[in-house]
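Working notes for the structure below.
Here the complex is missing a single protein chain, while all its other protein chains stay put.
Up next is chain A:
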């Protein structure tokens, strides 16, 4: 068979490694692989194909891979308003100005946001207040935060691709004559993607994109989008915005809307992003990614009612959208309708997902919907399916809740301890263990555990409140007051805390 055709066939069957190998063989026949001869279209085609195959191997969808690094977190100067008005910013974790669910009803994550249904980058972290919080690893995140986003995942991708070619890089970037390639639009696009995704050399990619745009007399929207992507990677948000807007003017594409919205989110302008998505929806009615984008922004802003609305709309368009199903399921669970949540999680199970978190959720839903025969079986399966320590910890933690519900305090104690064995930083488990210790009358131990819990996640109000209650009971009013203040800061609307503070103030006034 014609080797190039075979390579092309491999490419279409997504056998990229075979395709790349074959292309290498073809290119070895024509020595000038660095600079394909225009007279030899076969070698040129093979060169493009190889570049594309290598790109596809490491290709990551740019839209969702967004993890802010420590540098961006702490040295963020892009946000327009330093003290934003409520409801216009994503930077206010743990507070409920926009009518989010109460932490008494729906627990919060480490970053102080209500628990979401789906693990994705960005939702776990939130924005830390201090450097210490920023460098501490979130409990349920899989990797630590990178120092800066440019040094995070992308560097690893780049290095990984370097290792795969033992004879050195396919294209030596430093030797490229970018001006020449920019003259050939078809070649240039493949080359750009290779540079951007495979080599992860954003600066060179930017140069190429700039030259190509110039060559196309600023009429090619694709190049403008690529320019925008490069600027975004370099954190030049305003330039990126300009490029994306210009591209949108020429050609409205779903991708471009998503990229531009991402820029706005980075600039902490969620309302603008939502408006942009809505504008996109006018052009592409019912587009799932746009609907989902809106829902996610609302969710980040703690506006759960609007988020639910858009998640439901997403599900109407795409009834296999796992993120939307998970969110609505969780929402029903915390809205005291576990039987409905159970339906949603069963739907996920029917779609072929078979993992620990899902069975954990199924077990919880079964328990609270009073389908007791299924409960423990589900947890059993979740435990056996658990892939890492954090998942094991979470399952034991939830089993602890079941044990509390059943009334077996000994079992609950063991479960929470096992959660701590698997994950030493499980603040919620520390708190619950402290409550159990308190019931046994071990005041000092309870206090120590509560202190650990509150130092691990300062956003949780429960440890602070419990500590305040215990201190109040043993007569340590000063510490009780301090802890109650912290609890009030974490959850200003908590009635019990308010009452406790009032009581303490009266005490102090009397003394």
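As a working rule, a contact is a pair of C-beta atoms (placed from the backbone, for glycine too) under 8 Å apart; a residue touches a chain by one contact, two chains touch by 3 or more; residues count from 1.
We take it that contacts and distances are computed from a predicted model.
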item	value
Complex member absent from the view - protein name from UniProt, among "Ribosome maturation protein SBDS", "Sorting nexin-3", "BBSome complex member BBS1 isoform X1" or "Centromere protein L"	"BBSome complex member BBS1 isoform X1"
Selected residue (touches chain absent from view) among A:369, A:484 or A:504	A:369
Touch criterion as defined above, residue of A:187, A:399 or A:504 at the omitted chain	A:399
From A:415, A:484 or A:501, residue that would touch the chain that is not displayed	A:415
Sites on chain A contacted by the missing partner chain, in the whole complex	104-107, 115-119, 132, 135-137, 140, 142-147, 156, 322-323, 326, 330, 333-337, 339-340, 342-343, 348, 353, 355, 357-358, 360-361, 364, 369-373, 375-377, 379-380, 383, 389, 391, 394-399, 401, 404, 406, 408, 411, 414-415, 417-418, 420-426, 428, 431-433, 435, 438-439, 441-445, 447-449, 451-452, 455, 460, 462, 465-466, 469, 473-474, 476, 496
